[in-house]
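Questions regarding the structure given below will be posed in turn.
Note that one protein chain of the assembly has been removed; the remaining protein chains are unaltered in position.
Here is subunit A:
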Amino acid sequence: MTTMTTTTMTPEAPALAFWVRAFFQRCWRIGILLLLLAASLGMSQLAVAQADTDHEMVTAAPGISADQWRQVRSGETGPNYRDSRFDSNYNLINSSGETWRQIRNRWVSPFGLIAIGGMIVVIALFYFMVGRKHLDEPRTGRKLFRWSLLMRSLHWTVATLFITLALTGLNLLFGKFVFRTLFGDAVWAWMISASKVLHNYLGPIFGVLLVVLLISLLKDNIPKKHDWVWFKKAGGLTGKHHPDAGFANGGEKAWYWLLATAGLVVIASGFVLDFPNYGQGRDTMQWANIIHAVGALGLTAVALGHIYIGTVGTEGSLEGMTTGYVDETWAKEHHNLWYEEVKDTAMSEEEIAAQKTGSSSGDVSATKPS
């Protein structure tokens, strides 16, 4: 497109052209810069080409002072600030926007990817070098009741929601670098809008259910002295024997408290972002976004560890969360203190089957023994 202007101008010195272009390249400051220029070139006058320049110098209203622009830059508005937009709570220049952009794009995105990718690599290396943790003793065949149907349902619901939120969240942060070029706009538009809708609507459900889960698991996750020993022995990675552990071991308690702190912060910041209709400003949402992203990426990375340990990483763990029962040997090796408490309740497969048919609601209403 050729140049279009309201006035025809004579071409001017190239040096100036260069500087003007340099100014425009710093685009987001352009408004301020050019006008600062106007102000500082100042003692400036009303913007009319009057006949007598000297007269104009004396009589015209003062130009815009550097102080005024400093105020604009700081984001202050003051009592005599007006914005013609209805119900606007914006200042003239949203200077924190660039800060948010830099934090998000330069720090959160790449380091989030490194955290999650790094975790996958570490887990893969661990699996191939150390391998699965098998039970040291053969199974006894007798089972201990560990997770009620209610707790299992709660766990798997929260887990499914967590994974959905993690995948949609990752898509919101990184998807455009992969899927847009891979699938084209039609598929990408559907993918990303589905991601956003799922993320925004499932998020609050996850938030509520995680709180319920945390409350119902609180009793088993109070830190004890032996948990410290558990950590010093790296959960049994060092030394020959498993360190002492109650119903929940040190690592599980750490995961619990991470969810109870960082998890709640992610949920709280998520609510701030999800409901923009409560008058929270841009600055609030910028920070909420950074906190949300950092927390969620961190939790996702740690969750990969939790998923590994709970499934392929440890023999006999997953069945506790699927069937509700664990083998005696597993309990003795991984949760010796808990085993001592509940070993009298061990049952054979037949007894469990008999109990299930005997009382139709037996398993459902059974509370977790402790």
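Going forward, a contact is a pair of C-beta atoms (placed from the backbone, for glycine too) under 8 Å apart; a residue touches a chain by one contact, two chains touch by 3 or more; residues count from 1.
Going forward, contacts and distances are computed from a predicted model.
Participant: For the chain omitted from this view, which of "ABC transporter permease", "Sensor histidine kinase MtrB", "Formate dehydrogenase" or "(Fe-S)-binding protein" is its UniProt protein name?
Facilitator: Per the UniProt record, that chain is "Formate dehydrogenase".
Participant: Using the touch definition from the top, which of A:147, A:188 or A:338 touches the missing chain?
Facilitator: Of the listed residues, the one touching the omitted chain is A:188.
Participant: Pick from A:101, A:219, A:241 or A:356: which residue touches the chain that isn't shown?
Facilitator: Candidates A:101, A:219, A:241 or A:356; residue touching the omitted chain: A:101.
Participant: Over the whole complex, note the residues of subunit A touching the chain we left out.
Facilitator: So the residues of subunit A touching the missing chain come out as 1-7, 9-10, 12-13, 15-17, 20-21, 23-25, 27-31, 34-35, 37-38, 41-47, 49-54, 56-57, 61-65, 68, 71-72, 78, 80-86, 88, 90, 92-95, 97-98, 100-101, 104-105, 172-173, 175-176, 180, 185, 188-189, 192-193, 195-196, 200, 273-278, 282, 285-286, 289.
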